[in-house]
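A single protein chain has been removed from this complex, and every other one stays in its place.
Lettered A and B in written order, each chain numbered from 1.
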Amino acid sequence: MRHFTSVYDLPNLSEALNTAREIKNNPYGFQHLGRNKTIILIFFNASLRTRLSTQKAAMNLGMNTMVLNVNQDGWKMESELGVVMDGDKPEHMLEAIPVIGRYCDVIGVRAFASFESKEDDYSEKILNQFVQYAGVPVVSMEAATRHPLQSFADHITIEEYKTKARPRVVLSWAPHPRALPQAVPNSFVEWMRQTDYDLVVTHPEGYELDSRFMGDLKVEYNQDKAFEGADFIYAKNWSSCSAYGEILSRDMSWTVSSQKMALTNNAKFMHCLPVRRNMIVTDEVLDGSSSIVIDEAENRVYSAQTVLKMILEG
Amino acid sequence: MRHFTSVYDLPNLSEALNTAREIKNNPYGFQHLGRNKTIILIFFNASLRTRLSTQKAAMNLGMNTMVLNVNQDGWKMESELGVVMDGDKPEHMLEAIPVIGRYCDVIGVRAFASFESKEDDYSEKILNQFVQYAGVPVVSMEAATRHPLQSFADHITIEEYKTKARPRVVLSWAPHPRALPQAVPNSFVEWMRQTDYDLVVTHPEGYELDSRFMGDLKVEYNQDKAFEGADFIYAKNWSSCSAYGEILSRDMSWTVSSQKMALTNNAKFMHCLPVRRNMIVTDEVLDGSSSIVIDEAENRVYSAQTVLKMILEG
Partner (left out) sequence: MRHFTSVYDLPNLSEALNTAREIKNNPYGFQHLGRNKTIILIFFNASLRTRLSTQKAAMNLGMNTMVLNVNQDGWKMESELGVVMDGDKPEHMLEAIPVIGRYCDVIGVRAFASFESKEDDYSEKILNQFVQYAGVPVVSMEAATRHPLQSFADHITIEEYKTKARPRVVLSWAPHPRALPQAVPNSFVEWMRQTDYDLVVTHPEGYELDSRFMGDLKVEYNQDKAFEGADFIYAKNWSSCSAYGEILSRDMSWTVSSQKMALTNNAKFMHCLPVRRNMIVTDEVLDGSSSIVIDEAENRVYSAQTVLKMILEG
């Protein structure tokens, strides 16, 4: 594997899950791979889990790590081609990316949707410049339209907790005070569709995800119906994709509560975190025994370490 | 030792001092302990000495280190229970802390007094959430009411410089342009009271430290009398504890000067740093031969390394 920007980069998803399991049992067993190899983690946006879990994964593999908060440690980057650079952006991606590629063996990059232009976001303008110009493998630490390390960790977690071969996995929209990108739900749906789960997506009207990720999956607009018989509830807010970046609903009846969870088949509660308590989910659910969000977050180390191991092995 | 938040966490203070001495003589002799162990240093507040000395201590022990400036690298954290999280804090401590605990073997955390509520500060609301939810050992890198790694380094330093079995150690308030927490003086008094020094505390009226730290120690309100026969002058500003967080005095006659030092028994001058020159202490004293502030700061490495070694040994 060269780059990792979506589930499609994995040569074999089922083997990747096996590798993740193997690494979780033996996290320090592959340190020869990372010796004298350097990864840089580049953040255009804030990060907690991704920052720490990816760093940990790299250190587990014996790699050297460098962290760059581009806008604070460095300066703003120009990404438009052909411009006269007389403004507030002192450096162009066309130089910054290949230079960083000369200093590192792997580049991890986080660059969220800017919401300035759906076309720019959905063409993964920033991430693709890294892939194109880095000269070394690039790992997405959440891009404009996908968060594949998260989805991989989600998959590992569901495999650990599932009690039947084909669990019912429900992605449910939930309310949030700010407009959030669609990266997590896009990526989750795309990833889960690669495996044989009973996948259900539920959200209010107007929150339809892009067909590139949904494929022919049908939306269940009735959250209660969606929750019936569910083995996993995966809650997440996102802003509208069609009315790009807009908040169309603040309907608190979509908050995941004990009443909602009672409709399920004793489902486990999942969320990528950070989560807004009593907006996305009630304290009662999040603090209850059905919540597996901390285990899910822990698996971020193993999804990252699996990806890095595969990249280091070429 | 599991957590380190005050002198009371040390199983045996005198043995800890011996270990510190041993480590200072052989700083790289315990690297087997830290192999494949990761410490995270979490800063809710700025730091120079603590940041660097704790990192150095961990590296001396062969640990992997990660640094997180929460508010800049990540986002603001909610610490209130039961709130609807619709404001500017995207994540609750209840998730952030256990997640970080999954990524690390030891958590160092700095969270100063907020001065919003004496009750919150003096109940060590933030630090205690870490202790409660981390699932791994927690080391205070200065909390609301104590700075125990500093006090430990101070103790090491006094032991190195003392010329008699029971030196006279004077903690003196001194003026400062801003309202500072009581963590350093609280912690210093509490710590020093565990050993057989002639401990004296002097400050203007209104600056009495909390009885939890002072115990039955009496204040000497006359700074000149306090200085008489002193072997160590430990200067520090703090804001009022009773009129919580207020500046009650800007009296520059409390500045430690050569005239004041002449009253002592050729005392050594100490300060935790950073120090305001010509407010807390004159240039003449700080640049003179009695000042041991740089040696004191160096000992921050060895107090931290001793604590981490004890934690790694379980």
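The rule is simple: contacts are C-beta pairs under 8 Å (C-beta built on N, C-alpha and C of every residue); 3 or more make two chains touch, one makes a residue touch a chain.
Not measured: the values here are computed from a predicted model.
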Fill in the blank from the handout: In the whole complex, of B:Arg21, B:Lys56 or B:Lys162, the residue touching the missing chain would be B:Lys56
Handout entry: Of A:Met66, A:Val219 or A:Leu248, the residue in touch with the unshown chain
Key = A:Met66
Completion exercise
In the full complex, subunit A touches the hidden chain through residues 36, 38, 40, 64, 66, 68, 72-75, 78, 81-87, 90-92, 94-96, 98-100, 102-104
Problem - Missing-chain contacts mapped onto subunit B - result: 28, 43, 46-49, 51-53, 55-56, 59-60, 69, 72, 177, 273-279, 283, 286-287, 293-294, 297-298, 301
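Here is the rule we go by: only the chains that are shown with their structure count from here on.
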Handout entry: Centre distance in Å when subunit A and subunit B are each reduced to the mean of their C-alpha atoms
Key = 39
